[in-house]
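One structure, as structure tokens, below. Some questions next.
Missing here is one protein chain; the remaining ones are kept as they sit in the complex.
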Amino acid sequence: MKAKLISVLKYIFLCAISFLFLFPFLWMLFGSFKTNNEIWQKPYQLFPSNLDFALLLKNLQEIHLNGYLLNSFFVGCLGTILILLVCSMFAYAVVFLKSKNMDRIFVVVLITYMLPGAVTYVPSYIILANLHMLDKLTGLIFSYLANVFAVFYFRQNFMKTSVDFVEAAKIDGAGHWTILRHVILPLNISAFCSVGLLTFIQLYNSYMWPSIMLNSQEKYLISQGLRQFFIQDGAYGMNWSQVMLASTVAVLPVVLILIIAQKWLIAAISQDSGVKF
Amino acid sequence: MKKLLSLLLAVSLLVMSFSACSKESTETTEDTAVTQVPPTSGQEDTQNTGNTENTDAQSSEPVVIEFWHALGGTLGDSLQTIIDEFNASQTKYVIKPVVIGSYSEIDQKLQAAYAAKNTPALVAGGSQETFYQKGLVETFEDYMPADYDKADIVKGFMDAATKDGRMVFAPAYGTSQVLYFNNAVLAEAGYTKEDLTSWQKLEAMKDKVIGIDTNKSKIEYVWEPMWGYDNMVDVVSSAGGKFLSDDGKTVLINDPIWVEVLDQFRVWLNEDKTMKIHSGGQGWEYWYKTMDDWIYGTALGYTGSPGDYTIALDGVNKAIADGYKNEFAIAMQPGWKDNAPAPFFSSLMYFIPKSDNVTEEMKKGAAEFITFATNTENTANFSMGTGYVAVRKSVLDLPEYKTYLESNPDADVALKQIDTYAVPAFIDPTGGAIYSALKDAVDKIQIENVSAKVALDEAAKKAQAELDKVNK
Partner (left out) sequence: MKKNTLARIGFSLPFLIPLFLFWIIPLISAFSISFTDWDYISPKFNFVGFDNYKDMFLDTDFLRALQNTFAFAFGTILPTIVLGFLLALIFQKAFGGSKLFQIIIFSPWITPAVAVSMVWSWIYDPEKGFANYLLALFGLGPSSWLQSSKTAMLAIIIFTIWKSVGWTFLFYIGALSQVPKSLYEASDVDGASYLRKLWHITVPYISPTTFFLIIVNLIQSIQVYDQIQIMTQGGPGGSTTTLLYLYYDKSFQNYQMGPANAVAIIILVIIILLSLLSNRVSKRFVHYE
């Protein structure tokens, strides 16, 4: 009996919590269907008075978010693949190609992790300008490649990988690249998946740095695109339902990815959480 | 599984290198158009003309001039029309506009651009004074084409654009804050426009005005002076207050006049609650909320910009059609007690950044565009389209403009204010620190109900420290 009561209480509690967590999304979603006055009215009301899908489609076309979404996806996908490659290679070197120098380098890497990103913006801007990579999505990706969190995570996992496998492969005459690709990668698939997912989300959502080094509006990522609605002079009479719709559209892809990939993500994090520094 | 993954990896690497290449090629054409290439040692001059194909300076390819501004919505449309006309009217130059989100963002991006020697050739707005003081602005007069009529520019704007006898900036349009009010409500309370001569008289209207029914709403506030220090300093100026002592060494923002004015508003806003401000939120949200209160009959009026004109007139007409009781009217700012009004006016300036990547051709082109954009006809068109004050005296003689004035009530109030009362805006010698300290203080006074003396004393201390650094 007690167990049943606890179970029921648990569900009620979880539902209440879920409502709190979901509320902003619901507000965005339903706001897309409301008129300006409905959104602002007091007493507040969650549900829209009617669901006009035709109007929704029309608004969708007006807000032109597809360019921004594409940019965010491009940066997210390409950036993630490259970061996985570059960071796993370095983590491999740190773990399996140990040396005094590598350890010293690793300490330096650790220190840079603690530097607030904002401080690097202006110098990075100058460097990108000199490399002619300003205002380019490839430049943006290049500046993101040194992802220290990914290196930590990979190092974590590689350290737990049994050295026996690596030794066995070496005896077979395998080169380091082969070892990474055919031994380490398969054994740590979940790590690659979770780093990949987290990195993609981070790149997709990024806001501050891209808004400094991207000038052309057509290159903006989704966060900047969203911001455009708010800040320009002369934008009186803003269509708030369009803004809500835009916010919903911006958030939807990552939510979908989460739903699809949650199995891997959650399983991956549960396997790898015996973390060590 | 392993095979599939390594295949995936290989394919994506391949795709990546191809897409990088193709992005490069589309980017290079864009790059030649944008001329962002900073010079490094050993680069040919051809790069700087924005054209990698032609070594001849007199190429047939148009010189691209990147132009940063912060006008969106209907204001941006008016400017875009001018840009399009200019581009279509000749083949030597092409203006490439980049709309930046706000003036502080322009400052931010310009700073990085200057550092990387990668600036646009033309900018409208932002902190041109600060950049000028650092020696980063070209003198407009050096590139001014012959058909630019200096004498026709309204004196106040010309003075602000001139440094050491030479014209450095080029005025684009002028602005001075005015009162937008609901004439229907005013009349019903038994007052007329002439009664708006002082802030005290305005506030005294509260007894008759508050509570008036506006059909779908009713008046709750006698005035909304708008969040921020801009309008407050206008009132202080009308009360006879100054920012700095005449010798430029002492900050005066906590002297009795400042304290009196700001504390009075504090009382009206927070204690009497006869006035209101909207604050916070994103971008211009607070501004539009304030306009809404006046348009939809909750406030008698608000202090706003001439640039609101078109938008405001539109809004009021829609509200009237919707049944609200309102009548569009604008008046000059009131004085303080017995003093005549003395609000500030300023002009948005065009300026040409001084940077290694901006070539002579680009500077000439920028000057040409400025001349075109601010010729009598375009100045008039822009003014009629937005409400901002035209910078040329000849605009008043244009028949279209005269007709416009006849059919648009009170469209020339800001202009009249500049002609009669308004004084030139204060230029902050510390590059913004005085304004910054003032902003914090006004926030505390307006929003948090902190006593004006306390807030201003703190701000004066900070501002004085910065001023001392500059004067050292």
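Letters are used for the chains, namely A and B, taken in the order the chains are written, and counting of residues starts over at 1 for each.
Rule of thumb we're sticking to: contacts are C-beta pairs under 8 Å (C-beta built on N, C-alpha and C of every residue); 3 or more make two chains touch, one makes a residue touch a chain.
What you are looking at is a predicted structure, and each value in this text was computed from that prediction instead of being measured.
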Contacting the left-out chain in the complete assembly, out of B:240, B:409 or B:432: B:432
Sole residue of A:51, A:70 or A:102 that reaches the chain not shown, by the stated touch rule: A:102
Where the unshown chain meets subunit B, residue by residue: 104, 107-108, 111-112, 114-115, 130, 134-136, 279-282, 431-433, 436, 440, 443-444, 447-448, 450, 458, 462
In subunit A, positions touching the absent partner: 7, 10, 13-14, 17-18, 20-25, 27-28, 39-44, 85-87, 89-90, 92-93, 97, 99, 102, 105, 108-109, 111-124, 127, 142-146, 148, 151, 175-177, 180, 201, 204-205, 207-208, 222-224, 226-227, 230, 243, 247, 250-251, 254-255, 257-259, 262-263, 265-266, 269-277
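Everything below uses one rule, namely that only the chains that are shown with their structure count from here on.
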Rounded Å distance between subunit A and subunit B, as computed from the means of their C-alpha atoms: 36
For the subunit B and subunit A complex, residues of the former touching the latter: 1-2, 5-6, 9, 12-13, 16, 19-20, 23-24, 27, 30-31, 34, 36-38, 40, 70-76, 98-99, 101-102, 105, 108-109, 111-112, 115-118, 282-285, 287-288, 291, 307-308, 311, 315, 386
Residue numbers on subunit A that touch subunit B, as the complex places them: 78, 81-82, 85, 121-122, 125-126, 128-130, 132, 134-138, 181-182, 185-186, 189, 212-213, 215-217, 227-228, 230-238
